[in-house]
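Here the complex is missing a single protein chain, while all its other protein chains stay put.
Letters A, B and C name the chains as they come in the text, with residue numbers starting at 1 for each one.
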Amino acid sequence: MRSETARLEAFSDGVFAIAITLLIIEIHVPAREHAETLGHELLRIWPSYLGYLTSFLTIGVMWINHHYVFELIGRVDRTMLLLNTLLLMMIAFVPFPTAVLAQFIETDGARAAAALYGATLTLTSIAFFAWWRYASTERRLIREEVPDDVVNDITRAYTPGTLLYGGAALIAFLQPWLSAALYLGIAVFYALPLAQWRERLARS
Amino acid sequence: MRSETARLEAFSDGVFAIAITLLIIEIHVPAREHAETLGHELLRIWPSYLGYLTSFLTIGVMWINHHYVFELIGRVDRTMLLLNTLLLMMIAFVPFPTAVLAQFIETDGARAAAALYGATLTLTSIAFFAWWRYASTERRLIREEVPDDVVNDITRAYTPGTLLYGGAALIAFLQPWLSAALYLGIAVFYALPLAQWRERLARS
Amino acid sequence: MRSETARLEAFSDGVFAIAITLLIIEIHVPAREHAETLGHELLRIWPSYLGYLTSFLTIGVMWINHHYVFELIGRVDRTMLLLNTLLLMMIAFVPFPTAVLAQFIETDGARAAAALYGATLTLTSIAFFAWWRYASTERRLIREEVPDDVVNDITRAYTPGTLLYGGAALIAFLQPWLSAALYLGIAVFYALPLAQWRERLARS
Partner (left out) sequence: MRSETARLEAFSDGVFAIAITLLIIEIHVPAREHAETLGHELLRIWPSYLGYLTSFLTIGVMWINHHYVFELIGRVDRTMLLLNTLLLMMIAFVPFPTAVLAQFIETDGARAAAALYGATLTLTSIAFFAWWRYASTERRLIREEVPDDVVNDITRAYTPGTLLYGGAALIAFLQPWLSAALYLGIAVFYALPLAQWRERLARS
């Protein structure tokens, strides 16, 4: 028998690992008739590669964060199990808008595709925030030895994420390309080891 | 060498995590020709989103239950391995009826689709019940320190699940939409932290 | 740092769990035009359900065996890593012949499909045997505390598997249906808790 938190953590890690690896099956092998111009065809689908990169970094960063805050959790209850399931449901959903965005960014469907992608990440980041607020409010599920400062810092660090994604989703209706660039930019920004910068953003 | 139950639990967790994450690959990216009306097209496939939500919650709740009762199990034998394999076989099957239901709920195939979905969940819940009955009858595989009350409570709590799913499956032949709504309702009911309500149902 | 055998075991469990769960994606949702006769269409693809059942039980039993013999292994070396990789390569291959068999058992391609399925399981069982022989010859990787009897019993118990699958694969060329029935029969036979019967077969 493992501890309750260890099992929930392992199950969550499994879903993260599968969702991130499934991203590849949305990049489709060109049809046989492209044989003569395969090199050109493989370059033409560059939005698929960028989409793969963006979503891989995004889910990767979310895993790192999930993993980091989970270490502060001392026990789980039924509500926590539900909130964690909702969060995983959003994470596992990401391959779909990724494929939609890659397929339609160069078409008239770019607005709708970029908005879907942004809406998904906004909901994901709201789910993450709800998860954390439930766990941290009045230190409900937090380990005793974790100082209050750490808890407050995380709460502050989470707020900009939702705003950034929500903003990028709104921009999608005006400038879908800019919006797509922002998704990649946000992922890179959070992936890079720029702890000081992120802190500054959280404080502002 | 991990303990026998720990390994079976980890393997089962793996299958649950993969089955739940695979649900997304049944939501198909719209074809290229929908570029101009992509927004409309993405809304039109709402049954796919609801199907995803329903099955994600359903498998999620089953994982939570599996996980909970597994903590009461002290050892496994060959029969248990077989029953657990059958249960996992049903869980891993769920993405198929989910996709069928989402694709056909708005067509003449709604009855057959809703019945297939209900039949799958009914069988899953029978497999779960058989698993538990084998483990718990005369406390065959139950840890010594688990009180009889806990075992009896679980046995009682499991019965309504099979009846609910069986009933919703029968309703599928008359009112497929009602049946689909029931599947979602049951999943939400079990996912919400309504312990007292579930207990009341189990006692009735 | 986990022990070397624990990590190899966990990685192998992961591949088994994914291969077994991927079986479902080879059962295809009927096309939209079947809406009016969906019930009939869902029954018509029964070979897919039987294929799913057969391969799920087969991989499930192989996982149970892999898991069981791994407990006797005290250390791994480079050759063992290679043999285990080859075994996993065969296990992960099973979804392909399963789908081929389900699709072609009712057509002129039944012979080739049943032979492919049988060849895959025969090779899998040879890979398993090689794995075990390498580990057990002169007790190369066996834990000290495991008695010789246990090692010899396993060696004997493995031999009929290869012969059974090889035989069923040959029958495929004459009677593909009989061959398919044998694959299911073998899986059920090994899955059922019939320890005494299996032992009798191993001794003959």
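In this text, a contact is a pair of C-beta atoms (placed from the backbone, for glycine too) under 8 Å apart; a residue touches a chain by one contact, two chains touch by 3 or more.
Note that the structure is predicted; figures quoted are calculated from it, not measured.
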{"item": "Contact set of the excluded chain (shown chains only)", "value": "A, C"}
{"item": "Residue, one of A:Phe56, A:Phe96, A:Trp132 or A:Tyr165, that touches the chain absent here", "value": "A:Phe56"}
{"item": "Chain A residues that touch the omitted chain in the full complex", "value": "5-6, 9-10, 13-14, 16-18, 20-25, 27, 29-30, 32, 34-39, 42, 52-53, 56-57, 60-61, 63-64, 67, 71, 191-193, 195"}
{"item": "Touch list for chain C against the chain that is not drawn", "value": "1-2, 7, 10-11, 14-15, 18-19, 22, 25-26, 77-79, 81-82, 85, 88-89, 92-93, 95-96, 99-100, 103-104, 107-109, 111-113, 115-116"}
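In this section, only the chains that are shown with their structure count from here on.
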{"item": "Copies chain B and chain C - rotation angle from C-alpha fit, nearest 5 degrees", "value": "90"}
{"item": "Centre-of-Cα separation between chain C and chain A, whole angstrom", "value": "37"}
{"item": "Sequence positions of chain C contacting 2 or more other chains", "value": "none"}
